[in-house]
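Complex shown without one protein chain; remaining protein chains in place.
And now, subunit A:
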Amino acid sequence: MEQTSKPDTVEVWRWLSEVPDPEIPVISVTDLGIVRQVTWEDDTLVVTVTPTYSGCPATGVINLDIENALRSHGIDRIRIERQLSPAWTSDWINADAREKLRAYGIAPPIDGTAADGRLLGRVARLSGRSNMTVACPRCGSTNTEKISQFGSTPCKASYRCKDCLEPFDYFKCI
């Protein structure tokens, strides 16, 4: 089908805001902050996407979902570019999305608590005596404990609530 007009990029951003993340479908790819730029280069729409984690297996699916969504809105010529810098940070997850995460059962990231690998001052924390409180997304209790820094997807850690006894995911800071 021949394309007759180029939709405004504001409109394109709106369409992208309806593309769910394949692993956490309650938030969109724009909520996550991984769509960095949308521009027209002549007749080609260029969407710049940054990966959350280098090896996130969802990256390929995300690119495909973006492409399919744009095609369904009549855009034929699409190029998806990968951009590494600046590296993605969980700080880019917007406020609405954090609420959606909580409602879905995933504790949203607590900004400024990313691991920095500077161990010497962190030995107490490393030994399991965490100084960070993650509230249970189900019952709101802060009586929780970390099970593992790694969870069901690269972007999450595993926690457990000691009051309602439910395990839950925490969207960790990076």
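Observations on the model:
Heads up, the rule we're going with is that a contact is a pair of C-beta atoms (placed from the backbone, for glycine too) under 8 Å apart; a residue touches a chain by one contact, two chains touch by 3 or more; residues count from 1.
Here is the rule we go by: contacts and distances are computed from a predicted model.
For the omitted chain of this complex, the UniProt record lists the protein as "Ring-1,2-phenylacetyl-CoA epoxidase subunit PaaC", which is one of "Ring-1,2-phenylacetyl-CoA epoxidase subunit PaaC", "Protein-methionine-sulfoxide reductase heme-binding subunit MsrQ", "Acetyl-coenzyme A carboxylase carboxyl transferase subunit beta" or "Phosphate transport system permease protein PstA".
Within the set A:Ala115, A:Met132 or A:Leu165, the residue that contacts the chain not displayed is A:Ala115. Contact with the undisplayed chain is limited, among A:Ala87, A:Met132 or A:Leu165, to A:Ala87. Residues touching the missing chain, restricted to subunit A, are 51, 53-57, 84-89, 114-117, 119-120, 122-123, 126-128, 147-154, 158, 172, 174 (touch as defined at the top).
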